[in-house]
Structures are given as C-alpha cells and as structure tokens.
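This is the structure, below, for whatever I ask next.
Omission of a single protein chain aside, the complex is shown with its protein chains in their original locations.
Read from first to last, the chains carry the letters A and B; within each, the first residue is number 1.
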C-alpha cells in the first residue's frame, strides 16, 4: 500500500485547528443544552406535570365534595329514618298506655257502678225492712188492739209491747238461723 | 509464470488482518448480548443491573475489534 496517498495513522493524529474547532463546538453545544434547551423543556415538563396534577387534584376535590354531600344526604336520611321509627315507637307505646288507662278506668267505673248498685240495693233493702217493720207493727197493733180491745190505747204501752215482740221474733229467727 | 508470481499476494494484508481480528470480538459480542437477553428473561427484575454489566462487557470486547481497526493503519 505504499501507493496510498496518505498514511492512515494520520487519522488519529489531531490537527491543532481540529482540536480548536471541536472544542469550540463542544463548549457552544454544552452551554446551549445546559443553559437554555434543557431548562426550558424541564420547565415545560414541570408546568405540564403541575397542570395535570392540579387537574387531578381538582377532580379529587370534586369527588370528595360529592362524597361528602352524598354522606350528608345519607346521614340525613338515616336520622330521618331513626326519627320516624322513634315516633312510631312512641306512638305505639302511647297507644298501649291509652288503652291500658282506658281499661283501668273502665274497670274502676265498672267497680264503682257495681258498688253503687250494691249500695242502693242495700239501702232499698233497709228501707223496705224499715217500712215493713212499721207496717207489720201497725198491722200487728191493729190486730192486737182488735184482739185485746181498747186496753192498749196508750201509745207508750203499745210501742214497748211492739219492741219486745219484735225482739222475740228476731231472737227466734236468729236462733233458727243458728 | 514462475512460482513466485503465482504465489504472490498483493493488496492490503491489513484488511485480511482486520477480518481475522473481528472474528473473536464478533463471537464475544454475540455471546454477551445473547446471555444478557437470557439473563433478563430469567430474572426480569434485575434487568437494569444486567444491562449495565452487558454494556460494560460490550465495551471491553468491542475494544478488541477497534484495536484491530487501528492496527490496520499502524502496522503496515
């Protein structure tokens, strides 16, 4: 290969001007990328990420709000339900109270009525007894007067005689009942 | 045509030399990448580490081929 125009080793031997221009290019490119290009795009990326995150946060907030509203509504529903149940229970107990009271009162009335009836029966009995006693006495006196004549005109004698007679009758009936 | 003319080889022997020199690194690089793929397939969770080692080995082996490339220019 002696005929080759240049020596291949020269490929690897740097020329001064080559080094100079390469260094210039490298520095310029590096400064461009470090100071302008990448910060700019990083800012864009960050802004975009922030925006997306903001959007997500907003959506999350809306979701949370909706959840809260739903929870509130459900709570209200629950309390209402509980209230209704309570009111129902109250009404039920009250109704049973009323029924019980009414029953007690009715029983008391019934007892009262019974007692009154008993009482009036007893007093009528007493009355009947008293009037019977008077009538029977008068009858007996009249009878006895007719029998004894006018011996017994004096009222006092009449009365004492009647009393002793009734006592005897009573004793008799008591003795018979025994 | 005498024997010497018959057996004469002209042209660049360095090209042949580079061809020979490229065989070893060629096989080596093939093995490196093949094994890296195999290893990653077996344990995908180590993929990053395997890839790092793969490139390291590739750099070393490739340098042999590059040496062959330079040697063609230097030893003539």
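Everything that follows uses one rule, which is that a residue touches a chain if its C-beta (ideal position, glycine included) is under 8 Å from a C-beta of that chain, and two chains touch if they have at least 3 such contacts.
In this section, contacts and distances are computed from a predicted model.
S.K.: Mind telling me which option in "Ion-translocating oxidoreductase complex subunit A", "Transcriptional regulator", "Branched-chain amino acid ABC transporter permease" or "ATP synthase subunit a" is what UniProt lists for the chain we can't see?
M.R.: Per the UniProt record, the undisplayed chain of the complex is "ATP synthase subunit a".
S.K.: As a test of the contact rule: which chains in view would the missing one touch?
M.R.: A, B
S.K.: Could I get the residues of chain B that touch the absent chain, sorted low to high?
M.R.: Spelled out for chain B, the touching residues are 10-11, 48-49, 51-52, 55-56, 58-60, 62-63, 66, 69-70, 73.
S.K.: For chain A, which positions touch the chain that isn't shown here?
M.R.: Residues 3-6, 8, 10-23, 25-26, 28-30, 32-34, 36-38, 40-41, 44-45, 47-48, 51 of chain A touch the chain that is not shown.
As a working rule, only the chains that are shown with their structure count from here on.
S.K.: With chain centres taken as the means of their Cα atoms, state the distance from chain A to chain B in Å.
M.R.: Chain centres of chain A and chain B, defined by C-alpha means, are spaced 90 Å apart.
S.K.: Under the stated contact criterion, what part of chain A meets chain B in this complex?
M.R.: Of all residues in chain A, those touching chain B are 1, 7-9, 11-12.
S.K.: Can you list the residues on chain B that touch chain A in the complex?
M.R.: 11-12, 14, 70, 72-74, 76
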